[in-house]
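With one protein chain held back, the other chains of the complex are shown just where they sit.
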Amino acid sequence: MVSEFVHRRLVEFSDTDLAGIVHWSRYFVFMESCEHAFYRSVGWSVHRENGERTIALPRGEVTCRYAKPLKFEDEVEIHLFVREIREKTIRYEFQFRRVKPEPVEDVARALLTVVCVGVEDGRMKSIPIPEEFRSKIEIAS
Amino acid sequence: MVSEFVHRRLVEFSDTDLAGIVHWSRYFVFMESCEHAFYRSVGWSVHRENGERTIALPRGEVTCRYAKPLKFEDEVEIHLFVREIREKTIRYEFQFRRVKPEPVEDVARALLTVVCVGVEDGRMKSIPIPEEFRSKIEIAS
Amino acid sequence: MVSEFVHRRLVEFSDTDLAGIVHWSRYFVFMESCEHAFYRSVGWSVHRENGERTIALPRGEVTCRYAKPLKFEDEVEIHLFVREIREKTIRYEFQFRRVKPEPVEDVARALLTVVCVGVEDGRMKSIPIPEEFRSKIEIAS
Partner (left out) sequence: MVSEFVHRRLVEFSDTDLAGIVHWSRYFVFMESCEHAFYRSVGWSVHRENGERTIALPRGEVTCRYAKPLKFEDEVEIHLFVREIREKTIRYEFQFRRVKPEPVEDVARALLTVVCVGVEDGRMKSIPIPEEFRSKIEIAS
């Protein structure tokens, strides 16, 4: 049973904007890479073809609080915590921590709710989280 | 005095992902374009050089709720409302509405808090919103 | 018969990088928006579903020469010219011109070859350019 996951990432040149820091929209890409690496770690995938149906996890709602900026070539650790598991939705918390250069600092925090859906013939319908995935995750303590 | 602003945008190919819809991180780019067009409409700019000091409006916190997907070549109207003006922060609401193809539908809603800062010698410090800008905006009714 | 097309675009904050200029990867997004607007102008689309087959125009090769940088809120005019039409490929030239602020300046130039393909059951195969589109375009003089 997994409830936490850590993903490390180096800030790239193309992540930055003219203010010299990581553009705020990139944090969503960063947390998504962490989330997808988390799925791979338990043998799941964010986009899974299952016969004629695709099972996906589109985003329902996200909140992100930015505390400190991130800069080019900073090393950032993204920490995922499973915060809520409901029939058709999961809520994750993400903590962003700059680990290089020192001192280590918390730079941002986010909450993300994803919704489990089945896609058939182009139509999307919310469905219960498949047992195959649900059985592998639990709430972080 | 301005309290609302509307910005129209066409969904581009590069906004989409393999699920065939606009990637969730792009909504932040869309609302930012609307916000910056709003600043231009009142003669302000998100990044304003003022002698040796740059005045900027970095993001403090954002929440976005996704109701319906957007697709390639959809036309979307982004509606900005000024929701709160404090000494050093402003809170905006953004309503995303797909206007083409019909029927017109609300597709997403976001709340964004920006913080006014002065940047001098690479150091960022929160400062009161300059009167030159503050005097032009008011809370949307 | 159309052989040229002009598309105008404002440089957005998220197009820039820490060097304070538009990131070089964004020029490909800019030329693609111009190309897709060109298709729409003749009633065609870069991604066209035709029964069970999708007709698409993936990129075969591109060259871009960067002469001058573009900055935030610059206005840029992207000028498309049809340079070559073969059975299954089209070659476009794109000229990027900054039109605001003055003086007007050529900032970049690109050559792009696109390949017409049919996609069926997930497999991609090059096909002749459909007459419906081919009949509307000609080489720029």
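Chains here go by letter, A, B and C, matching the order in which they are written, and residues are numbered from 1 within each.
The rule is simple: a contact is a pair of C-beta atoms (placed from the backbone, for glycine too) under 8 Å apart; a residue touches a chain by one contact, two chains touch by 3 or more.
All figures in this text were calculated on a predicted structure; none of them were measured in a lab.
**Student:** Of the residues C:40, C:59 or C:100, which one touches the chain left out of the display?
**Tutor:** Candidates C:40, C:59 or C:100; residue touching the omitted chain: C:59.
**Student:** If you put the missing chain back, which residues of chain A would it touch?
**Tutor:** Output for chain A: 12-14, 29, 32-33, 36, 40, 45-47, 72-73.
**Student:** Which residue numbers on chain C touch the omitted chain?
**Tutor:** 18-21, 24-26, 28-29, 32, 47, 56, 58-66, 69, 119, 124
**Student:** Take the complete complex as the reference. Which residues in chain B touch the chain that isn't displayed?
**Tutor:** Contact residues on chain B toward the absent chain are 13-14, 16-18, 20-21, 23, 25, 71-72.
In this section, only the chains that are shown with their structure count from here on.
**Student:** Do chain B and chain C, two copies of one chain sequence, contact each other through the same residue numbers, with over half in common, or through different ones?
**Tutor:** Since more than half of the residue numbers are used by both chains, the interface counts as same.
**Student:** By CA centroids, point me to the most central chain in this structure.
**Tutor:** B
**Student:** Can you give the whole-Å distance between the Cα centres of chain A and chain C?
**Tutor:** Centres of chain A and chain C (C-alpha means) sit 33 Å apart.
**Student:** From the mean C-alpha coordinate of chain A to that of chain B, what's the distance rounded to whole Å?
**Tutor:** 23
**Student:** Nearest whole angstrom, what separates the Cα centre of chain B from the Cα centre of chain C?
**Tutor:** 28
**Student:** Touching at least two other chains at once: which residues of chain B meet that condition?
**Tutor:** 29, 32, 47
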